[in-house]
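Got a structure for you, questions after.
With one protein chain withheld, the remaining protein chains of the complex are depicted in position.
This part shows chain A:
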Amino acid sequence: MEKEIISSRQFTIVTFLYSIGTAILIIPSSITGAAKQDAWIAASIGVLLSLLVLKLFLTLANQTPSLNFIEANEKILGRFFGKITAICFLIMTFLSAGELLYFIGIFMKTEVMPETPTLAFALLFSILIMYAAYLGIETFARSAEILFPLFIFIFIFFVISITPQITFENIQPLLEATKASMFYSIARFMSIFSFPLIVLLMLYPTGVNVQPSAQKGLYIGAILGGIVLVTLIVLSILVLGPENTASRTFPSYALAQRISIGNFLQRIEIIMAFMWITSIYIRTFMYFYTTVVGLAQILKIKDHRPLIIPMGIIVIGLSQIVHPDIVHSTNYNNEIWPIFSFIFTILLPILLLIVVVIRNRKSKAQKNETPQQETEDDNQKV
């Protein structure tokens, strides 16, 4: 398999769209459910804490500059344990890929085309993902580059055209949330926004042409993504009100429905839906690509491309069974996913980092010891 390399600018754009991902659709409702009108404070704290998470990921990635995350697992933890942790990680990414296909299906079904089965959307979307995975990461990065300006343009248009609807009473009183509800909303926000960024370690050390500027790009992309999300949460609270936001499944879509400029420019929400379809495309692709490439690397198969179609067929099936209904999905995303992702995206890198540091120290100590031993041996000989 020839090596594919993307530029650091493309990497920044992928990070930006990836960190927005599904969060743009589901985060406002789940986070306002706990912290009410203070959700935007929780989200801002979450973005700041995410920088620490990114620091952890980058420190780990810089320890093994020639390997991606799956290979690093095997290198650091040894063949057997490394394979186990890598497989657990891939199960997480694969389930998430199925879940995202479920999201796009259920979003289109509930809001746009109520009589079409979700399987139709999952099928069309997964064909797109499979094709992108077949063409590889370079083509994907270029497609992200094309989608990026459109995304920014639509986002700015969205923000400007919704501002007349703002009522500031919705956000008062400030700082009323309890500590526990604040903790829950920060955990939910980070579990969807920043924990999954570890998937980008499949690209970062090996697949990027200039590594220092890609490091900066990771921070910039995540911060910009965080700003977009915080803006959206603030707008949902200001326009829809905290209770209304919390009770809706897709608050940002409801927000777009409220756009009305001079009773003339109305019902443009489906143009706004371009934003989340783009960001979900980027995220689903990254999850799917990680799973396929990771599986090929674990099983030591040279080319990952033959595995794309069977994995795609499984992921279509998975999207149909992964959540029986929307209540199941809300419960899972609010209660279980933060813990599940915390274990494999935060604790696993910390474990890897500790093992690497200990190993490096040992090898350094050995290097220091060996010459001394030799001299001692020499002395004995003499």
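Basically, a contact is a pair of C-beta atoms (placed from the backbone, for glycine too) under 8 Å apart; a residue touches a chain by one contact, two chains touch by 3 or more; residues count from 1.
Criterion: contacts and distances are computed from a predicted model.
Peer 1: Considering only the chain that is not displayed, what protein name does its UniProt record carry among "NAD-reducing hydrogenase HoxS subunit delta", "Fe-S cluster assembly protein SufB", "Group-specific protein" or "Sulfate transport system permease protein CysT"?
Peer 2: When "NAD-reducing hydrogenase HoxS subunit delta", "Fe-S cluster assembly protein SufB", "Group-specific protein" or "Sulfate transport system permease protein CysT" are compared with UniProt, the left-out chain turns out to be "Group-specific protein".
Peer 1: Taking the entire complex into account, which one of A:I326, A:I339 or A:V357 touches the absent chain?
Peer 2: Answer from the full complex: A:I339 touches the omitted chain.
Peer 1: Using the touch rule from the top, list residues of chain A that touch the missing partner.
Peer 2: Against the left-out chain, chain A lists 95, 99, 119, 179-180, 183-184, 295, 299-303, 306-307, 309-314, 316-318, 320-324, 328, 331-332, 335-336, 339-340.
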